[in-house]
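Missing here: one protein chain of the complex. Every other protein chain is in place.
Just so it is clear, A and B label the chains in written order, and each chain counts residues from 1 on its own.
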Amino acid sequence: MAMSYYTKKRIRDYLIHFIMLAFLVITLFPIGWMVFTSLKENNDILVGKIPFGTAHNDCMKMELTPTHLWVMSSDGGINKIDRKDFKIEAYESERTSSTSFVTDKDYVWVGSANRVLTRVEKNNLKEHEDFDLPLGAFDQAKVVATSVIRDIKNDRLWYTMQYRGYEGLIEFDTKDLKVVKAYDLANRFSPFQIKCIARVGEYIWVGTDKRLFKFSPETGEMKNNYDIAAYLPQGPVQMDPMGDKLILSGMTGAHIFDTEKGVVTRTLLKDRAQTVLPAKDAIYVGTNVGYERFPLAGNGVTRVENLFFSVNARGDIEKDNGYVPAEVSAMAVDGPTVFAGSSYGRITKYNAALGRVENSAEAHKGHRVVSWVNYVDMWHNVDFGLYLRNSFFICLLSMIFSMVFATMAAYAISRFDFPGNRTFSMTILLTQMVPYLMFLIPIYSMYVKFYEITGIPLKGTFFGIIFMYSIFFIPFSIWILRGFFAAIPYELEEAARIDGCSPWQVFWHIVLPLAVPGIIATGVYVFLTAWDELLFAWVLTSADTMTIPVGIRNFVGNYQNRFDLIMAASTVATLPVMVLFFMLQRYIVKGLTAGAVKG
Amino acid sequence: MRKIAAAILLVSLMFVTLSCAPQENKGPVTLNMWIMPNSIEPVRDVEEILKKFEEKNPDIKVKVTSVDWGAAWTKLTTAATSRDVPDIVQVGSTWVGSISAMGALWDMSGKTAELGGPEAFVPAAWATSGIIGSGQVTAIPWIVDARCLYYRKDVFRKLGLTEKDLLTWDSFKSTLKKIKDAKLVIEGLEIVPLGMPGKNDWNVVHNISPWIWGAGGDYFGSDYNVSALDSPEALEGVYFYINLAKAGFVPPEYLEFNTAQVSSNFNQGSVAIYFDGPYEVRTLTTPGQQGGAAETITAKNYGVVPYPKGPKGQYTFVGGSNLAIFKASKNKEASFKVVKFLTTDKDAQLSYSKASGFLPAKLSVFNDPFFSVDPARKKFKEAIQYGKTYPCIPPWGLLEPMLTRRFGIIWDKVTSARGPLNKQDIADQLKLGKQEMESVINQGK
Partner (left out) sequence: MKSKDKALPCLYVTKGSFLVHLFKDAWHRAKKYRFAYLFVLPTALGMLLLHLSPIVQGIYMSFLRLNQYTINQYLGAPFVWFDNYYNLLINPNSPIRLGLFEAARNTFIYTLFVTIGTLSLGLLVALMVNRQFRGKGMIRTLFLFPWVVPTYVTGLLWGFMWQRGVGIINIMLVDILHILPSKPFWLIGHNTIWAIIIPTIWRYWPFSMLLLLAGLQSIPEELYEAADIDGASPWRKFWTITFPLLQPVWAILIIFGLIYNVYSFNIVIMMFGFGAGFPGEWGDLMMTNIFRNSFMQWNFGMGAASSVILMTTMFILVNVWFYFFRKAEERRS
């Protein structure tokens, strides 16, 4: 089949176009991948999961009504499960982080780091309202937990959170929907972190990583403090009131604390307690492998394990499919029926009288998470703003200085055959051939010597590094700029000179304006190279003058396994120069091509 | 245009002159302190502890800077060549010999009594306080590191294994085999028997040492001039360790990981057995929001036991970091006060141990319930008893990167060689390693 010349040409053209676009995609892929990864959760990155991950839906709280089981999960999910057929009847996710729940007759109150306090109507889960509390500025990503407790007597809510640097307590009126008062708990044991709160009688008990405090809301004062390090060296994770007792539970056990005497009177467990449920007839403690039931008084414990099975997508139990971790993180009890919830949203209905699992279900999957928070987190972890500012400042000034001097020198050597011109030009080329590592120690020691002699510090100052960069980028800039000056017709200068212009005037009025595109291009090139420089900045800058590459290097050394943050940091280091390049690309393309090709 | 250019120049010149104006110390002394990132918020943690000190000593202020391990090596070197140094510096215990040999550190041997004498410190840590036989004390132990074995209780329970199956090298190996054969999948993750990093890591030498020692080998022979790396015992140890990877207990991709990555994988729940220091306990008991992994499946199911016992005894690596004062510092006495506070104050030691996860260097601090309530921490308290460290000699700092490289080449054999591991290959490499060690040692003469 004969094809006309033009058909062939068009096909070839399309083919080339396609290949080009495919190539463009491949070329840009790594950059896209960097940005994409920076928005993922680290755990998903580590196991090689490609799409964005979902929020954890670990069971946090369970509540029983005669007909329904309410299961609240850590992503702010509220599941209303029918007790009979064990299927989710209603579900709504509040998309919260560091969530805590407390319920009353009509509402579910959700405490969280990102939405602070939310009220959700039980009858219509879509109906929710957010309240802002006076917490001050904080980094959401670092809030470990929030604690909300309810005070039945006078319709109050108490809110606090475990966040390094926060030592407060907020009283909220659920009738008027207003903050009553914010208390500052700071005392002589500060700094501490508030892990949980509980109300017994007139007092609010505040569990911290240092002490257990007794706080009186009436006077707004700390009444007492108790050392429980011998039981829970890292503080209680959960505290549940039981009469005038308090059950403290945490990483190293669960203990009953007598609030009158201020001592631990009974130790229930010496392993990690996931949750505690003081019921009418017994105390239930969720452990890593199941739950343990303790009588209210006296000894004897019932251990129950193997509560969970995998549930497949249709909600059917898969009994033989591998092994399922079985810690119990939320419980509800109704006579012999025990409802237990685990991480990954597993829920089971266990009949303690018969000793068998009656039904299983899974809480609703968490929502997809795009972790913008990585950027916030990274920004809080290291002083990236400072590095960015430093880098901009240093690179900009280095660029200006080196361009000023390089332009002058390049003009001189391309236009005047002064004695030493050749030597000078050769030296410039020669310096490009020296491994720059070789300069490091001598320059460092010269800087130090200079400080010893004159008292003017160079190392660790902006001046020192800018000076070094300015000089360092001059040879290369001269090399490129020479080409530009050579490309400017000499006749122009000659004409000007005949008109009586001084050499300076010739340079300033005739040559320089013509060389501007080249100077901009070279300048941007110098800027990019300075932005890229790691080794000298590493040694010659101090904590206050650190540039982005050094910051990233330190950051990476610090957080070797936090790929999410590393990629976020990389993106932040790349974007500014990319934007700069995009804005100036016209000049760069024109300038660099003109200069380098002709040089 | 001329005006704009002139303005830019002027402004930039102003900036430069402003930024290079010499800083003068008025009033109280400000000490510069370099630390390594020992905890998640390194500077803040140390500053919080120093607050108490600064209240008591209002005339001393400490400016803490965090330098990561890689950069520290470079920075210390360049600093050692000059008199422009920080006052106090954290020195890895294995670096003490080298940096002391440079003559850059201040001898504090006259002041040991003030610190409570050598008996007050963990013996293995105090052994790194100065060059062996020099009588000098150049770096006071601050935090201590020891290695233990972490295992997943749920995996062991499922397979009917117990802690006792980790007692000796042989039972350790058969345990690994059982885990490998079981091919468990937990929460969608395949369980890997053993997680250990290969060669892209700081810990290459520390990871391999307990196995060399356990087999009866050592790095040095009769004295510190002779390398014993080519001894059959050392070969046995290295072979046993490397072979764990070759036998398939360690998935190949782990060999390109560094410790942090392996530790993440262990935390996330895909590794059954893993060796690490006390800071891993801290990670597993610290919430994710504060850089830990307390919510993970591993955190809910882990146990700690000592290293398996080798044919020639039980060993683990004990390291850590010391605090040193530069000789060129202008505020040596004030710096010593800070060092004394950080290394001997009970609260300072305990709080920092809690924050960093490292063990305290001061022995009496171990009496705190913090180390006895948690069974995992108890194991580390024991580990410092049988732990061993490298001799504090001048060339050690040079030998470590050299050994890292040599062991790295041995690691390459695991991935490149087909079929079983050739013992002779390793023996050859160790022989080369011995040569290199001796040439480095002789370089100092």
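Everything below uses one rule, namely that a residue touches a chain if its C-beta (ideal position, glycine included) is under 8 Å from a C-beta of that chain, and two chains touch if they have at least 3 such contacts.
On a predicted model such as this, the values are computed, not experimentally measured, just so you know.
Of the residues A:L46, A:L246 or A:V289, which one touches the chain left out of the display?
A:L46
One chain is left out of this view; which of A:Y226, A:W379, A:F424 or A:Y587 touches it in the full complex?
Hidden-chain contact among the options goes to A:F424.
Looking at A:L64, A:A487 or A:C501, which residue reaches the missing chain?
Of the candidates A:L64, A:A487 or A:C501, A:A487 is in touch with the missing chain.
In the full complex, which residues of chain A touch the absent chain?
13, 16-17, 19-21, 23-24, 27-28, 30-31, 33-34, 37, 45-48, 50, 405-406, 408-409, 411-419, 421, 424, 427-439, 441-443, 445-446, 467-468, 470-472, 474-475, 478, 486-487, 489-490, 503-504, 528, 531-532, 534-535, 548-549, 552-553, 556-557, 560, 563, 566-567, 570, 573-574, 577-578, 581-582, 585, 589, 592-594, 596-597, 599
What is the set of chain B residues that contact the non-displayed chain in the whole complex?
69-71, 73-74, 77, 80-81, 98, 101-104, 198-202, 204, 251-253, 255-256, 258, 394, 397-398, 401-402, 404-405, 408-409, 411-412, 415-416, 432, 435-436, 439-440, 443-444
By definition in this document, only the chains that are shown with their structure count from here on.
Please compute the C-alpha centroid of chain A, do the same for chain B, then give the distance between them in whole Å.
26
Touching residues of chain A toward chain B in the complex: what are they?
42-43, 46-47, 56, 58, 98, 141-145, 162, 164, 191, 229-234, 251-253, 272, 274, 288-289, 322-325, 327, 343-344, 381, 393, 397, 400-401, 404, 440-441, 444-445, 448-449, 451-452, 455-459, 461-464, 466, 508, 513, 538-539, 542-543, 550, 553-554, 557-561
What residues on chain B touch chain A, complex-wise?
1-2, 8-9, 12, 15-16, 19-20, 22-23, 37, 41-42, 48, 65-71, 74-75, 78, 81-84, 153-154, 157-158, 184-187, 189, 258-261, 263-265, 268, 270, 285, 287, 289-290, 294-295, 297, 300-301, 354, 368-370, 373-374
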